[in-house]
Every structure is written in structure tokens, then in C-alpha cells.
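This structure is in C-alpha cells; I'll ask about it shortly.
Only one protein chain is missing from this complex, and each of the others stays in its spot.
Chain lettering (A, B and C) follows the sequence in which the chains are written, and residue indices restart at 1 in each chain.
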Amino acid sequence: MKIGFIGLGIMGSRMALNLQKAGYELIVYNRTKSRAKALIDGGASWEDSPAEVAKESDILITMLSTPQIVRQVAEGEMGFLSQLATGRIWMDCSTVNPSFSREMAGKAQARGIRFVDAPVAGTKGPAEKGELVFLVGGEGEALETCQPLMEVMGKKTIPLGASGAGSSMKMLINLLLAQSMVAFSEAVALGKAMGLEEQTLLNVLLNVPVTAPFLAAVRPKLESGNYEANFPLQWAQKDIHLATLTAYELGIPMPSLNAAKEIFAGAKQAGLGEQDFSAIYHYLNDH
Amino acid sequence: MKIGFIGLGIMGSRMALNLQKAGYELIVYNRTKSRAKALIDGGASWEDSPAEVAKESDILITMLSTPQIVRQVAEGEMGFLSQLATGRIWMDCSTVNPSFSREMAGKAQARGIRFVDAPVAGTKGPAEKGELVFLVGGEGEALETCQPLMEVMGKKTIPLGASGAGSSMKMLINLLLAQSMVAFSEAVALGKAMGLEEQTLLNVLLNVPVTAPFLAAVRPKLESGNYEANFPLQWAQKDIHLATLTAYELGIPMPSLNAAKEIFAGAKQAGLGEQDFSAIYHYLNDH
Amino acid sequence: MKIGFIGLGIMGSRMALNLQKAGYELIVYNRTKSRAKALIDGGASWEDSPAEVAKESDILITMLSTPQIVRQVAEGEMGFLSQLATGRIWMDCSTVNPSFSREMAGKAQARGIRFVDAPVAGTKGPAEKGELVFLVGGEGEALETCQPLMEVMGKKTIPLGASGAGSSMKMLINLLLAQSMVAFSEAVALGKAMGLEEQTLLNVLLNVPVTAPFLAAVRPKLESGNYEANFPLQWAQKDIHLATLTAYELGIPMPSLNAAKEIFAGAKQAGLGEQDFSAIYHYLNDH
Partner (left out) sequence: MKIGFIGLGIMGSRMALNLQKAGYELIVYNRTKSRAKALIDGGASWEDSPAEVAKESDILITMLSTPQIVRQVAEGEMGFLSQLATGRIWMDCSTVNPSFSREMAGKAQARGIRFVDAPVAGTKGPAEKGELVFLVGGEGEALETCQPLMEVMGKKTIPLGASGAGSSMKMLINLLLAQSMVAFSEAVALGKAMGLEEQTLLNVLLNVPVTAPFLAAVRPKLESGNYEANFPLQWAQKDIHLATLTAYELGIPMPSLNAAKEIFAGAKQAGLGEQDFSAIYHYLNDH
């Protein structure tokens, strides 16, 4: 079984490497070829376009940053969708909005291709260690075929129902991530202004059950001020943006999320877009 | 050593009972006498005013719902402050704004009374089991004297510095509590609109590290729709309100917190003020 | 010169009637034929599809409610774009986002069709009286050809530059309309809660220079509680939504607009979507 893998960024490169280590034969493509070097050195085949990758793949995995890029790679010039043979599987691990996943599922099915949306919970570290959590939307058989791959790249697979369900759950997780980061950062900013020491604040607030556990993992960034991106701020902003679009389509008011969205917009305008999303702490604390 | 205890609501009654069980002699007062019945049956003395309580107390504990009520009980007609002897301790466990704590500390010190602000983290359950966490602002000696009492009522004491520091930290914890509840509730509302089952949403979202651990304890309320108050929604609203006042005084913008504040205002307007604060979930999900 | 007119809703029907009264020969289409009755009685030709309208039109005017519907009518099955002859003009008076206008301009130009985006300021009344203000994006020659038609339907034409500029300005006007309505409604709600009479509030606030003049025209709706739609609330919500999309694309934080957006989302969820947009007053005052 040959695995096509398109999108070798922070996440994708680490996920593909785990597949390679587990013995899977990979065919890879990325906008910037240099990022594929380790995989090619390890035996992966390089192709010059998504279309070429598709011709040889049994399962094609995409791990890309926005719905626009997924669309371009799937349907644009030299896109893969028209080249994937009937009965093959497209597993999209990108974080996109659910309506986009359903649109892609429809287009794939119209060509006899099976579609699985399988975005992941977890950032750079878990991707490297093969400890991601897969949130999966898609049918039984295709899902079974993908299951061993997800076991190599992750520690847990959560099947959630029809196409789009994985993207739906991922959207919720990412908006909670962003909201927690904003609320915590505002709280620390207030705490410091009230005269409490930053160390005391982190010691106490990260050890009471009102803060999300992921914040402890982020703490070294907050303390060092080194916001090298595990999950870039502008992607977090994009995910919140997509969530508010979906909320608009479905008629759900989300005043708190929209307030957070604009704080991220401010941080991006202030030049923090390519820093880690946790740099919202810096934005709210060191103004 | 005689302990005065004023304020026998959801929290205070349970805290006082733990002191009584540990053998402390109590003198109690509450606006509604009936709530003191169990304590009186257990041997506590009842007094008809805060002033009368103060006359006999070595340490006077207050556990009241708003700064206005603390002020009334301390300084109003038949208030306790003018009746507490020099060298005695006033330990205020109420959740108030830090500037109010500092004002009270100043007034107490002017009369030779030692002041400790010791608000608690934890709601009805931990209060009952003596598992509260005390967040303490105040001087060394007074704090040492209060320490054994806090050990009876709680599982942990966190000294934070000068007067007002306990109230400062408590304010942050409560605003994170409220913000987490709002963000989670909005996320579930969106998830349901996207077609995911409520049970699935709770199962997944409460087991990923982007949600605050206290939410698991709140889950039965969300599922049953029975929002009997551990921590009334209107108190959560008041605490956020006090936090935004403090932020205004200190010049800290908090757009996310203010958005949450208005969601709570909407919920209170909708008649949920006396329900548990987690009824914000009901407000955002069953509109 | 034959004028095609597609979209005969609240606005379009009145605009087309003014063209007819001025002697223009009309070819019309609308999703619901019954709304075209007065125009047909007055001599307009009815066609059964946008495509049929296009075949005979020198200038084709569209006045539709959303970008999705414009796209469907232009490019969908029996759409008009492929049937409009080279050199003809498409004048889109719909309120859409600027990037959509530019996309349509590009597609039109690729077929040798000239495109003018000419959304209007003004609602039902001005549409009826031919007193609209046209906000126009588009090239000189096409604009000159359209000028006499805009003079019949409106009192003023404001040329703003390249394609999309009309839609850009319209977007700003509509968001200011919505924001003014929200701010005024919140203010009155507070005023009433403070004990001032609604009549006094309207008398004073509508006569100081801090409120937008259009509010005086809306006053009868606020007083009567009859919110028959001149400009449906869900269209106002859509326009704000499109503005926030554009702001996201361009990296502009708009916290105030996003807060207003969610108030409109709440009003729509409360069932007011088809009422006039000014029903946000009812939503904020009679909760």
C-alpha cells in the first residue's frame, strides 16, 4: 500500500516521518521541496505536483493550513482530485470548516473516491512522538483502512460520524484553545497590575481547576518570551474566523468567541501572526 | 479562643460547622436567624447583631456576598468594627475587590485590629468537606493565628503577600471560572448546531486538555438541567463586575472578560440569577 | 435601449417602476413572478429565466439580496452571464462584499461585458420616490451610459473609483446604520431603566447631534412596535457579517462591529430576522 502525503509543514513533516519509520512507502509533495529532504533521504519518492502524487497513491493524506490551499491542491491546476483512481481514499487532516469538509466529501464521492476528514488535536510535540488524537468524520470501511495509519501517527482515534464531524469537533477544540489562552492572558495582565508577581500568578493559576491543562505546557514560552511557533497565531485566528463563519451560517450567537477573534486580529496586526498562538499572552501583557 | 462567625449562607454555614466539629467555640450572627439553627443546636451562641458578636470574639470571620454587605456589617448601624477590641483579628473570607480589602485593612489597622483577607477557592462541596483553598493576604503574625482555623476549613493555604493579595487572586480565579464556563457553553452550542450529539461533545471536550478540569464536576448539572446553586450566577456576575472595575482603575483593557460580563448580564435578565453560575450553559444552549 | 431588471423585491420593484415611469422599456425576471405584476401591467416583458432576460438587454440591472443569489442568477443554470452580448453592461445594485464585486467584474470583463457596481444608500421610501443615492464603482464609459438611469432612480450618484469601490462604500454605510441602531437602542434601554420616559428619551436623544439623522425616520416603528420590513434585520446581519469577513481578509480588527454582529445574531435567533432591522430596538428594550 502506497501512501501519498501532501503538506510537510510543522505538523505534516512529523506525521509523515512516523509513517515512514513504521515502514510505509511514501510519495510526497510540498510547496517548498526543501522541507521534504529528511523524508526523501529516508526513502520517500518526491513528485513535482499533487496530480503526480495522486496517480500512485492508495491513500492520499493532506495536511495543509487553510481551506483555500486544500482547494487549490485538490482542484487547482495540477490538483490531485481528478487523478485519484476510483476506490482510493483521501484523508484530509487539515483543520478546515465542516461545510468545506462536506463539500470535499461530496466532490470525492462523485468521482468514486472515499473521503475521511481526520483533523488532529495536538501540536508539534505530540506530532513528533506519534501522540496525536484523531477526530474522525467518515464511513466505516474507509475509516477501517485508515485506522492503522492513525495508530502510527497518534495515540487515539475518535470516530464522530459522517463527513465533516471530525472537522466540526476540531473546530470546537481549537476555539476552546484560543479562548482559554485569551482568558488566561487577560487574567495574568490584571493580576500583575494588581501587584502580584508573575511567578506567583503562574504557580497558583496553573494549579487550580479553572485553567485548561494545556497551559502548563505553554508556560515555558510565557516565561522565556520565546514564541517559536508550534501553532502559529495566524492559524489560530483563521480557525476562530472559520468557527464564527459556521456560527453565522447556523444562526448561533457567539459573543465571547467574536471578542476573542478581534483580540487575535489585533495581535496579528501588531506583527505576531507567525509567532506561536500563545504570543497572545505577550500581546495582552506587555503592551 | 472564641471565634465570631458572621454570614451563614451556602459557604459560611458549612465552614462554621467544620470549625464547630473541630471543637472551636462559636459566636454567630446571620441576617436570617433560621440558617444558624444547626450551629446553635451544636452549641454555638447566637447574638442579635454584628456588634454583639464582636464584643466577645478573639477572631471574627466574615463570609458575606458583596462588598456593600461587608461594609454594612462592619461599619453600619450595630456594625462590628467599632466593637472589636485592640489586637483582635478580623478575617474576611468574602469575595470582594482588592481595593475594598485594602480599605478595610486600613480601617481595621487604624483601630489596632489585625486584618486578613482570606477568600476561598471552592464551592459548596469542598466547603462541606473542609477542602477549600484559602488565598491569603495579610501579615505574618495574624496569619499564623488564623492558620489552624484555615486548616480545619480547607486543605490548603496560599499566602500571597500584603492585604488585598488574597482578594486579588480570588478575583482572577473567579473570572477564569466564569470565562471557561462561557467559552465551553458557546462551543457546545455551536457543536450541537453542527449536528454533533451533546453526549459526544461532553465526552470528547471534557477529556481534551483545552477545557478546565472543574467542568467535569459541573457536568451533571448540564445534563440534568437542574441548576441548584452551588455558586449563584448573580454572584459570578458580581465578581466579574468587580474585576472589570479593578481593571478600569488600573488601566488594563479586558475585552474578552467584558464580553463574558454582558453574557452573564443577559442570563440574569432572563431570570437565571439565583441558579448556579453554570446555568450560563442553559442560557447559551437552550435559547 | 432595453433594460433588463432582475430582482423585484422591496427595493428592486420600486426602482424598476421608476424606470418604467420614465419611459424605459423593461424586460424583467424575479424568482416569484407575482411580484412583477404591476410592471407587466405597465408594459414590461416577462422572461422565464435570467438567461432569457440577458439575450435582449442592453443594460442588465440586478438588485438581489445576497452574493450567493447574485452568483446563482449570474452563473448558475439559466444564468445570464453567458448570454449577455459583448459590449453590454451589467449594473449590480445588490449589496455584496467588495471582493465579490471585483470577482464578478473580472468574469464580466473576460467576456467583454462592462461591469458597474452601484449599490444604493436608502430604503423603501427613497426607492419609491426615486431618491436613492448610488455609490458607484466602475469605468468612465459604462458609468456614463448608466448615469441617466441612476438619475431616474436616485437623487445622487457618487463615483468612487474602480470596480468594487461602490460595494466598499455601501458596506461602510450599512455597518454604520446597524451600529447606530444598536448603540441607540442600548442607550434607550438604559435610560428607561434609569426611570426616564421613553417619549422624553426619544424627544431629547433624537434632537442632539450625537445620534444619526436616519433614526428620526425610524421613530414611528419604535413607537408603534410595528416593524414591517423596509430593510430586513437578517439582511443587516448579513451585511455586517460580510464586513467582518472583509476586515478579516484585510487584517483590520473591528471589536465594536463584531459585538454588534452578535447582537443581531441574537435577535435573529429570537425570531426577528424578517422584521425591519430597527427591531433590534425591540430586542434590546423589551426583553
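Quick note on the criterion: a residue touches a chain if its C-beta (ideal position, glycine included) is under 8 Å from a C-beta of that chain, and two chains touch if they have at least 3 such contacts.
Nothing here was measured: the structure is a model prediction, and the numbers come from that model.
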For the full complex, which residue in C:M78, C:V152, C:A183 or C:A270 touches the chain that was left out?
-> C:A183
Residue of C:P119, C:G138, C:G154 or C:G191 in touch with the missing chain, whole complex considered | C:G191
For chain C, which residues reach the chain that was dropped from this view?
-> 98, 121, 133, 135, 158, 160-162, 164-165, 168-169, 171-173, 175-177, 179-180, 182-184, 186-191, 193-196, 200-201, 204-205, 208-214, 217, 243, 246-247, 250-252, 254-260, 262-263
Tell me where the left-out chain touches chain B, residue by residue.
-> 241, 244-245, 247-248, 251-255, 258-259, 261-263, 265-266, 268-269
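Everything that follows uses one rule, which is that only the chains that are shown with their structure count from here on.
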If you average the CA atoms of chain B and of chain C, how far apart do the two points sit, in angstrom?
-> 52
Residues within chain C bordering two or more other chains | 255, 259, 269
